[in-house]
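Here the complex is missing a single protein chain, while all its other protein chains stay put.
Which chain is which? They are A and B, in the order written, and residues in each are numbered from 1.
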Amino acid sequence: MDYGLLVMGAPYSDPAPHSALRFAEAVLARGHRLAGVFFYHDGVHNASSLMTPPQDELNLREAWKALHERHDVPLDVCIAAALRRGIVNEAEAARHGHSAYNLEAPFELTGLGQLLTLQQRCDRFITFAS
Amino acid sequence: MHASEDFLVVIRHAPHNASWLREGLDAALVAAAFGQSVRLLFMGEGALALCKKQQAGAPGQKASLPTIDMLEMYDIDQLNVPERTLNELNLGLESLVDGVSTLTDAQVSALFSQNRPILNF
Partner (left out) sequence: MTLHILTTAPTSDAARQVEQALNAGDTLLLIEAAVNAALNPQWSCWTQSTYTVLLLEDDLVARGLGDIAKTHQLATVNMDGFVALTEQHEQSVTWY
């Protein structure tokens, strides 16, 4: 089956990203396909490439990135929710005159329409929020 | 109540309380813009989003009432509140914007028994 995930919790403030990653691994282990992960609300912080947890803690951004690299899972981030919270890619940083950016591939800024498309396209759609 | 497979967006957070309300309503508007028939269910403190006298909050904190007023333009005319919510909050229907309909316990649970897309905020 095709699975889509919606993640709405921030890393390290909220258990939702850990739950979602653990679920993603279990979905793949049972032979399903992960068609996409959409980050909304505080979930957009999962995409921050400036995330710097202590060495003995899982770097959640790196964990999502690894999921993408191993299974080609698209990682879509709601652009409106991200910009408000200071999560910007190079193009948006330039557009808004910021001197730095913190969102890079494989994360992609996209509209909410992508969330609805993912929900429609998948056989199963599971939300993680706490 | 018609039993079509409309898109159900559940709002459970009050105005001026994190951005759950605003981001939930945004999702409803986008779904409507995509041509989906959207039904909004305001449960618990989410019902406060329908108070007709609400205003902008702390400096720079946007009001959500303009978004509620905009729903009609997007053809979102199903604004539902559980009777139970109004009783628990001691909130009267007359304090809410026009066009809100109340649902019995059975009608609320029935919304979740039909196979339809649901987003819960």
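Of note:
Going forward, a residue touches a chain if its C-beta (ideal position, glycine included) is under 8 Å from a C-beta of that chain, and two chains touch if they have at least 3 such contacts.
None of the values given here were measured: they were computed from a predicted structure.
Among A:Val73, A:Leu116 or A:Ala129, the one in contact with the hidden chain is A:Ala129.
The missing chain, though absent from the display, is touched by one residue of B:Ser37, B:Ser95 or B:Asn120; that residue is B:Asn120.
Touching the omitted chain from chain A are residues 1, 3, 8, 15-16, 19, 22-23, 25-27, 29-30, 32, 123-130. Of the residues in chain B, those that touch the hidden partner chain are 10, 12, 43-45, 82, 84, 105, 108-113, 115-116, 118, 120.
Simple rule for what comes next: only the chains that are shown with their structure count from here on.
Per-chain Cα centroids separate chain A from chain B by 26 Å.
For chain B in complex with chain A, the residues that touch the partner chain are 19-20, 23, 26-27, 30-31, 34, 36, 117, 119-120. Of all the residues in chain A, the ones that touch chain B in their complex are 6, 40-41, 80-81, 84, 111-113, 115-116, 119-120, 125, 127.
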